[in-house]
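With one protein chain held back, the other chains of the complex are shown just where they sit.
Chain IDs A and B follow the sequence of writing; residue 1 opens each chain.
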Amino acid sequence: MWGAGGLRYGGDYNPEQWPVEVWREDVALMRRARVNLVTVGVFAWSRLEPEPGRHTFDWLDQVLDLLHDGGISVALATPTASPPPWFSLAHPDALPVTADGVRLHHGSRDTYCAAAPAYRAAARAIAAALAERYAHHPALALWHVHNEYGTTCHCAHTARAFRRWLAERHGDLDALNAAWATSFWSQRYTDWAQVDTPRATQYLANPGHLLDFRRFWSDTLLAAYTEQRDLLRAANPTIPVTTNYVLGDWVPVDHARWAAEVDVVAIDHYPDAVDGGAEEQSALAADLARGWARHGAGGDRSAPWLLMESAPNQIHTGGRMHAKEPGRMTRHSLSHVARGSRGVMFFQWRAPAGGAERFHSALVPHAGPDTRVFREAVDLGATLERISEANEGTVDADVAIAWDAASGWALGHPGMPSPQLDHRDEVAAAHRALWRAGYGCDVVLPGDRLDAYRLLVLPALYLASDATADWVGRYVRGGGHLLVTWLSGVADEHARVRLGGHPGALRDVLGVRVEEFHPLADAQTVPLSGGGTGRLWAETVRLAGAQPMDTYADGVLAGLPAVTRHHFGAGTAWYLSTRPDDATYRRLLSDAARAAGASPVCPTVPAGVEAVRRRGAGASWLFLLNHTDRPQRVPAAGTDLLTGATVDAQVHLPAGGAAVLRESDAAGRRGAPDRADG
Amino acid sequence: MWGAGGLRYGGDYNPEQWPVEVWREDVALMRRARVNLVTVGVFAWSRLEPEPGRHTFDWLDQVLDLLHDGGISVALATPTASPPPWFSLAHPDALPVTADGVRLHHGSRDTYCAAAPAYRAAARAIAAALAERYAHHPALALWHVHNEYGTTCHCAHTARAFRRWLAERHGDLDALNAAWATSFWSQRYTDWAQVDTPRATQYLANPGHLLDFRRFWSDTLLAAYTEQRDLLRAANPTIPVTTNYVLGDWVPVDHARWAAEVDVVAIDHYPDAVDGGAEEQSALAADLARGWARHGAGGDRSAPWLLMESAPNQIHTGGRMHAKEPGRMTRHSLSHVARGSRGVMFFQWRAPAGGAERFHSALVPHAGPDTRVFREAVDLGATLERISEANEGTVDADVAIAWDAASGWALGHPGMPSPQLDHRDEVAAAHRALWRAGYGCDVVLPGDRLDAYRLLVLPALYLASDATADWVGRYVRGGGHLLVTWLSGVADEHARVRLGGHPGALRDVLGVRVEEFHPLADAQTVPLSGGGTGRLWAETVRLAGAQPMDTYADGVLAGLPAVTRHHFGAGTAWYLSTRPDDATYRRLLSDAARAAGASPVCPTVPAGVEAVRRRGAGASWLFLLNHTDRPQRVPAAGTDLLTGATVDAQVHLPAGGAAVLRESDAAGRRGAPDRADG
Partner (left out) sequence: MWGAGGLRYGGDYNPEQWPVEVWREDVALMRRARVNLVTVGVFAWSRLEPEPGRHTFDWLDQVLDLLHDGGISVALATPTASPPPWFSLAHPDALPVTADGVRLHHGSRDTYCAAAPAYRAAARAIAAALAERYAHHPALALWHVHNEYGTTCHCAHTARAFRRWLAERHGDLDALNAAWATSFWSQRYTDWAQVDTPRATQYLANPGHLLDFRRFWSDTLLAAYTEQRDLLRAANPTIPVTTNYVLGDWVPVDHARWAAEVDVVAIDHYPDAVDGGAEEQSALAADLARGWARHGAGGDRSAPWLLMESAPNQIHTGGRMHAKEPGRMTRHSLSHVARGSRGVMFFQWRAPAGGAERFHSALVPHAGPDTRVFREAVDLGATLERISEANEGTVDADVAIAWDAASGWALGHPGMPSPQLDHRDEVAAAHRALWRAGYGCDVVLPGDRLDAYRLLVLPALYLASDATADWVGRYVRGGGHLLVTWLSGVADEHARVRLGGHPGALRDVLGVRVEEFHPLADAQTVPLSGGGTGRLWAETVRLAGAQPMDTYADGVLAGLPAVTRHHFGAGTAWYLSTRPDDATYRRLLSDAARAAGASPVCPTVPAGVEAVRRRGAGASWLFLLNHTDRPQRVPAAGTDLLTGATVDAQVHLPAGGAAVLRESDAAGRRGAPDRADG
């Protein structure tokens, strides 16, 4: 399994943008920062193959040798995310087309259609050439296929491939017509040739059509990946292969389904919260990556993953750059390592003078190495070496949250009851409440094993197949504790609404029957009898076995249940019919977790201090991250790897600072829940 | 004339979305709710003609028989609003094209160009086939052509048809050049082939061009309707024919001009006001429909109309669903009946599991019949039976408001003095002021007979031909009272500004001459000396015979007239040069109405209670609708048809409740104005 040994540290390195004298300075600076892994070649196609079939590998030979001589390993990328201009000129049919029929042109990156045969052939060819030349280079530690797969297209190649995919998925047109409910608006197909991609149309599109188009693209991009992977593997089976996931609701990729195809799950993560909340976004991203890795590895809790890209300093949010204050880069890096990342990688090593991302941050910024940023990079390298022993084992988690990419896609479709329905937001809200309550949390996919968890949370799991409903039912019936939020289980896997009362797939487990939805306006809140408020959504909930735990306190729903609890089989199932305010959400989840027998990682941690425990063979490490601007004290005992100091009873954390304790046995057990790990 | 007998009750019914066992349940539930009319087949084309020329009518036979056996009549629709996928594949030239040249594709509804010969031929063929099979079916009560005509196109078929239409309208290019003022920006046409639709262009488009394009589409869609109507009529002249109007400024349909071509005016109405005002929107929509019907019937005040679609529960506004609170559905339904609707129809009977409108509300919601919504539907059915005697005669109205679709279109064109100019909003503001003051109100079209009215209101009647100016002048000269708002009469029928001082067409009648416009910013108000405020607009008004009734109290217009009154011939003409706040507007219109000798429907009605009187041969019915959340009392006498109780002096209305009084003779006359009805 990839990722053993010390932690990886480095980032994207683009020597093709610089003269050779800078390469030598780069290696020296990397050594100063203790960088041990760099990603090379991501956008180098036009430098590696300046005309069709003619390769210019000499500069790359030199770069890899220089890095190897410097003791730095290489994640060698196939450059297929940006074909050279000659490719676009030679194959205009391989340029992507928007839903409006606009053919995009060369001038940025990712200007190809991944369903176009010419593109796929060219991509395989350059990957094969790289494999042939470098598969046994001593610097090579990892193959990095492509970059951030995520584009779509509406060209004729795509339409043909989409029809093939649909035929395979649905079998025949009757099944497709049923899945897409084409009786609505006279859309019944009678010949495969009638089926097109969801191009620009007069009015609202068919939600089943939109959903399958996303799934098609996830599978099509995956096929583009796997054919490169197979080539690379064939050249040297000892070198692991991956590709870096780009996160975001716009990405037509179901990352969980991809996880089985990569040797290490790799994510790019750029939190976009500006005024607080970035640490909670980082925590969720890391838990997602770990969950995907475990899912892909058949449930192995120590399956490796890697933070492949992050920002050393400023990130772009809302069209604007936001600088990270001192200390944040280190704290966020440690948060990822605490959650299992096998290292910390940045985009990028050196800030470019030109190009579209000239103001993206870098370990070596425009102002050079004599800067706060590079000094922090040097410190981070030393820190990662000091804590390298923690790079093993698993992460403590009593609670599981379910993630489902397709639910996120379906909730964003036109014609939904509200424009504010967002799977990621609901997962984040529940995860944040648990983060603030101090509970470790695993992300699971529907169907995953659940025996390790005290509590399962389903936030806005909009699509639930019969199998998913069974999975949930079996868990609760067998004694599991469950908390479900509004909009879960409403539709089946084709996004058809389940009838007879919401949430159709989970009605029995929850003991409720929802009659009506009441989406709330942007700034609207509804008071709850328990003292909190709900926002975004409310529902007319009828009890069918459940008992009310909180009620709406005003408006047409006054007196009706807002939160319910149902004893089902040997287990307990909570239902939230609105989004509670953060404090109420934290209280509700704490109540449910406590009742389920779950324990916080470190019960006495002050607000704003993050505690995560990573547990290896015979040892455990407690990561403590102080996200506040005041010094904090945390009761704990062990050896602080950052300072070497022995901690007897209390860790003193400076404002914005961190500690990584190798825990004394007693301390390690104190925080650990009493449970049977899966 | 259509619509006699009891009130119609029902909605759109889509059996093609459901298996036969649901059909049987549907009929049973319809009977429980006393539904007596359902619209069938609106989007069933792909089910009725799965391939060109092959018809599958068996399922529809069965549905119609089932309904007939259940005593339920059918409004049978031609399904031409959504051609099947095979049509789009066979006739790509009949797919619509946007102004940008983007050809839209199958995947929603209404993906056809109504000017494309292939579409028109296919639409006639399916209509003819339906006519042949069902024109004498005993369930058939009404033909419902198409659905919500309203799409446009910029394809080559359209361009050719547009040129033909222009040649017919303008005669020759000289006339077109004059009408469109093509001397501006060198747009003079010298050959018909040079004239195109208003496609995407570099900068501001020609307003005359845009206006005629809207008119062309209204006539083109009307031709698409009438050719189907003629086929259906020919098959059985006893069955009335209609099509359902969709309302909205975006619709390129002049509904008043269509009214003479339908046997009953049918409207779809979905009020979009969320925090109050929906009842006023319903009242205006109903008054519009009645006015169009009267206009189409040559002035017959009892010409029938029907609320063909409305929402049983949630409506979408601003991308979000808003649930209706209990009671609102019934109250709004009664408001339409009070204003002459021959029944209450909903979209739709049963909520679909899939398709783009899966969350549109229905009488039988996703949660099934054991719901508040279906119980209210059952109650409404009983209510409509109880008040069926009121389904005749006319609606009391002393005041007329003019409506002009073309003025609405022209006010929305680029280059106008403000982006907030909106004929519908101005009509609504005046109508709302009259509604709150308790006056019954008819909508008239320029040129309609006016002898029934005490007061004529012209809100933002931007386009005024010479004939319209004459019509207004004759009315006032003959003793009529007139109230005109800003932006009326500014331009001629080609949207060319009338010179010499605004409002060019009405200057003499009003005795004013407006020198300058002063559009106000979004939130800006200007104080008036009388204590109110104006917003949206102000003007430099010079008196030319009129006397000032209120003046601007601040700014560059301080001391200049804001509201004027002019004695002209035997009549009186008021001018409002700004939009007054609601209270001021209500006071001004009350003053003008009182001076004109008009009377409120029910002078003593409390605020928030709507009173409408429908008057038949020898009887009158007073509808009282309590839109407040408190019980209310209204002095009135008669028999309350909802309860059967005799009311001697005072009706007690529960919060959100209603009463429908068959008035005692004395009471019926007390509210009626002393006037000569036209």
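Here is the rule we go by: a contact is a pair of C-beta atoms (placed from the backbone, for glycine too) under 8 Å apart; a residue touches a chain by one contact, two chains touch by 3 or more.
Bear in mind the structure is a predicted one, so any value in this text is a computation, not a measurement.
Looking at A:83, A:532 or A:600, the residue that reaches the missing chain in the full complex is A:83.
Only one of A:103, A:474 or A:587 touches the absent chain when the whole complex is considered: A:103. In the complete assembly, the contact with the undisplayed chain comes from A:367, out of A:367, A:382, A:558 or A:583. In the complete complex, the residue from A:260, A:323 or A:570 that touches the missing chain is A:323. In the full complex, the hidden chain is touched by chain A at residues 14, 16-17, 43-47, 50-51, 79, 82-86, 88-89, 96, 98, 100, 102-111, 151, 274, 313-314, 316, 319-323, 325-326, 351-359, 365-368, 371-373.
The missing chain lies against chain B, touching residues 100-101, 180-191, 193-196, 198-209, 414-420, 494-502, 513-519, 521, 540, 556.
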